[in-house]
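Take a look at the following structure, please.
Shown here: the complex without one of its protein chains, the others still in place.
Going by the order they are written in, the chains are A, B and C; count residues from 1 in each one.
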């Protein structure tokens, strides 16, 4: 059993959990969302700040305030590492890659070039009950980014 | 099986079914009720006419219009035979005796002195689904009589 | 006989109850499947396996049993999604039965004075009283399609009935009393043309016809588990996802929420929005096994079987003097429930004599009082077949009806 458990709780995850990156809510931001995992009560408030880049909008900042388990906390931290500074289009592709990994029931080989520390979540995909934890902030980020972009368009 | 069936459909019952006594709705009457068996749709409209007797009210007439199976039709016919002309108090006792027979699951020995043709219903008590059929008009009669009596009192 | 299921003997072996004998050693001739169907061993075994090995509450539980139970429950949803050819798994909601599914809609679709709801005179009480109560609460008007003498919907005044103030058109696909198969796509189109929601009661259709919600194009459709060889305690509401998410919540409780404070709550999206409390878990799992079982045999094949048996039954019944069939006389236009009258014998008495010979039919109004009233009938006798019914059972019924006439000396 412990092997399985160790597959879930990889050191990378526990490190992010103990020392989350980019934590806290910061200004400026174009959109803020609040997402909840109804089953367990985990919550995240997440802000997105976009900026104009040469090839379209860029993720300038993602800031957050979150309560939840090690998986959801670590996943939020990894998310910010992966998307901050990237063009929105590229960040959305990373999002898609992470989503596919999580929904792959442990059958998908993670791509370290794209997901970096995110590959540590490969083990989570084998625990259906925890997939929601890992995806909470990723879904919040997608939602917030979409809002920030419509915001941008209507301006 | 036929023995059981014959216990249910005794000749007395089939005779009353083919030639029901006291059928039709008549004047005068103090109360009229309409009872339904919700499961099967059998219906009875029943009128009660009471008169004053030396020892309290007497059942002067019971008239009815009914649709239903052989058991419910025959039971209505037998009811009228048994209660018309009797003091209400005595008729209520007959009602009680019939009720006990019906609810006795076939274990109650019917009293011919009290129930006359009604003893033919002893076999019905073994068919739980049919007990409701046999009791439909008896319940209607009790209800109507109670109404006729309060009617009498408030006059 | 053409159309019968090829492996009828093998299929019958799947249903343990068909081996039962009744009082007096009579074998069971079960012709009451429109009331409730019998259950194949695989449905029973699947439920037992769940209870003995995987039982746990779902969604909320983090442990292995919880994961197994959740997976079994959600897999059952996927099986129903496939059974209905639904475009999304979020559109299948597990209810207690068809009645609850219809009442859910009648309680949550917004109605007001001036609006109207159109039903038909051949509905089951569940698709009548639910809307009567909704109209009483809201002040909306209840309207209905009448019936023709041969047991079809009378569509002659359809354009007056379904008008621009119509909010809902709710109708049965197959009548549980007359057997009539209704022109559902036509009715759906009429509803859509005026912007009304279409609600199909597929309680009698789902057991015996291929049901494809995308092909039919309706907005909502319900059916009930116990008539498709599944257990009691489970039914299905299917609805278009965007419509479901526009409806207000039905019951408040566990699993239908997003967040709860004492002052106010927010709600999950469909399907969870409408599955408050601990759902019928083992029942959903049983239903999943049931629709798999039907799918394995094939709904087209079951339909052909039902039509062959119904044609044979219509023929046999009409050989009984004084017997009148209610509803269409052409098996191709109807489902496998045949209600009839027998001159001189009340349906209760017919059913009783039949029962003494092991033949189980239904007698009464079959929860369709208005349809009976339309034909001036207080009660009727109904035989209904299913995928396990044999021509020999129809013969037994017909013979028992002849016997009934003799028993009551009708000639």
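Note that a residue touches a chain if its C-beta (ideal position, glycine included) is under 8 Å from a C-beta of that chain, and two chains touch if they have at least 3 such contacts.
Here the structure is a predicted model, which means the values were calculated and not measured.
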| item | value |
| --- | --- |
| Partners of the unshown chain among those that are drawn | A, B, C |
| Of C:91, C:219 or C:283, the one touching the omitted chain in the full complex | C:283 |
| Touch criterion as defined above, residue of C:99, C:116, C:208 or C:310 at the omitted chain | C:99 |
| Residue among C:138, C:352, C:389 or C:404 that touches the chain left out of view | C:352 |
| Per the touch definition above, residue among C:86, C:128, C:187 or C:337 touching the missing chain | C:128 |
| Touch residues of chain A, complete complex, unshown partner | 1-2, 4-5, 8-9, 14, 39-43, 67-71, 73, 127, 130, 133 |
| Interface residues of chain B (partner: the chain not displayed) | 36, 38-40, 127-129 |
| For chain C, the residues touching the chain missing from this view | 16-17, 20, 22-23, 28, 30, 32, 35-36, 38-39, 43-44, 47-48, 51-57, 60-66, 96-100, 102-103, 106-107, 121, 124-126, 128-133, 142, 144, 224, 226, 231-234, 249-257, 259-265, 276-283, 348, 351-352, 354-355, 359-364, 366-367, 369-370, 373 |
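Note that in this section only the chains that are shown with their structure count from here on.
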| item | value |
| --- | --- |
| Chain contact topology (line, ring, star, complete or other) | line |
| Separation of mean Cα positions, chain C and chain B [Å, integer] | 38 |
| For chain A paired with chain C, centre-to-centre distance based on mean C-alpha positions, whole Å | 45 |
| Whole-Å gap between the CA centroids of chain A and chain B | 77 |
| Where chain C touches two or more other chains, by residue | none |
| Numbers and ranges of chain B residues touching at least 2 other chains | none |
